[in-house]
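There's a structure below that I have some questions on.
Removed from the display is one protein chain of the complex; every other protein chain stays in position.
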């Protein structure tokens, strides 16, 4: 039923400068040498649960079914915050109950939730500050070996913590949302799904008006960057299915001094 | 003929901050859980095809024969640029036809080229902006499973795009080239192969005159850094076989404010 060679993905705010991530892998391979450990990223802005939850939401489904996704963005480590294991329709998710798993598990469909805060499968002498190593990694590794969730923790029926989110507003020929992620290219990903864009009549080849911070500008809506000259703004549905504002071979974030959480309004021109 | 457990190398300008690289691996392992995915680097300066082509040139041959090298530095993603799969004497190379594969495939010897722009093995609903995930990763993964290149694309006989390069000039006891790469230590790698250095009579233990930008200085030519005091310039054949200017336990790039593409002249002193 469970395959031994199972993918375990890691998503943290630990960075790669320190040995934290390497040691988590050491722990996992100590338990299951046949695991396949894949880094989603370790450069989530430190303690930023909202960004972690967005990254996990867009990434999780590109992994093999049965993948165990471990997310450790955990400002409350060592306090009374719960640690959870969630079985969803197609995956497993492990991490602190602080919202970082929330969007992904709801998107895939929650089947069962387990409280693993006091899992008997943690490392002996569990530290108070590094549950990524002492709790989440061993639980993930034992799960990958086929230990069933009900042995790793206890069923949990309480309400799960949600990340902070703001909804979408449709106003006539405009849609209002906010910046949920800025990638390394400086592209501004919004929480506006493609269907909202279609709803207000925006289509490829049309121009839209974009309002971000104090800025207001016209911008082509097209399939990809190459439709505008280098250095020009472009808006498009990004590869995760959300409206994004970018600059061809440049950084929209820098040009607009934009930041995550900022409101974005786009209108049919 | 094809082994299931095949190495797939990844070389991109995606950085590690975003989930792009992790998701490419998720896609690959979804198709071939026995693949071995190795990062060459993901910190190619963004959109810098020349640097990517140099990195691939020096790196590819250190991987097992049969390795599938995937290079995604792709400013033209979503436009009419072709995507190609190249079988060389010992390897496979996959990426956009924009020059980033060029130096390596010519160096190893091109056997066959395939146009995979419309490969039937891409992910469904291929995005316009992330072919690393939707096209290059799945094609590499299916190739690693043994699907033959002619099923992954169609034979391509057109001329391939070349990266911009400048040649070497020999003038009496001098050789002129340019900086093709600056590494994390600040060492300046030139395009001057060791045979040119020997040709003008430079030998271990001798001093050379170096001209970079407005700078002109004498510099020992030796085997490695330890032959000069900490902080001093040293020139040597780097581990890839090219003339390089460095500073023992310091940064030549910083000292000379040098940048990739700058002309370098070295003369026998």
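All chains are identified by letter, namely A and B, in their written order; residue positions are counted from 1 within each chain.
The rule is simple: contacts are C-beta pairs under 8 Å (C-beta built on N, C-alpha and C of every residue); 3 or more make two chains touch, one makes a residue touch a chain.
Quick caveat, the model's predicted, so the values are computed rather than measured.
Peer 1: Taking the entire complex into account, which one of B:184, B:201 or B:214 touches the absent chain?
Peer 2: Final answer for the missing-chain contact: B:184.
Peer 1: So that we can see where the missing chain sits, which residues of chain A does it touch?
Peer 2: Residues 14-23, 25-27, 29-30, 33, 46-47, 75-79, 81, 127-130, 133-134 of chain A touch the chain that is not shown.
Peer 1: For chain B, which positions touch the chain that isn't shown here?
Peer 2: Interface with the chain not displayed, on the chain B side: 5, 7, 9, 11, 16, 36, 38-43, 55, 58-59, 62-64, 67, 183-185, 223-227, 236-239, 248-249.
Heads up, the rule we're going with is that only the chains that are shown with their structure count from here on.
Peer 1: Compute the distance, rounded to whole Å, between the mean C-alpha positions of chain A and chain B.
Peer 2: 31
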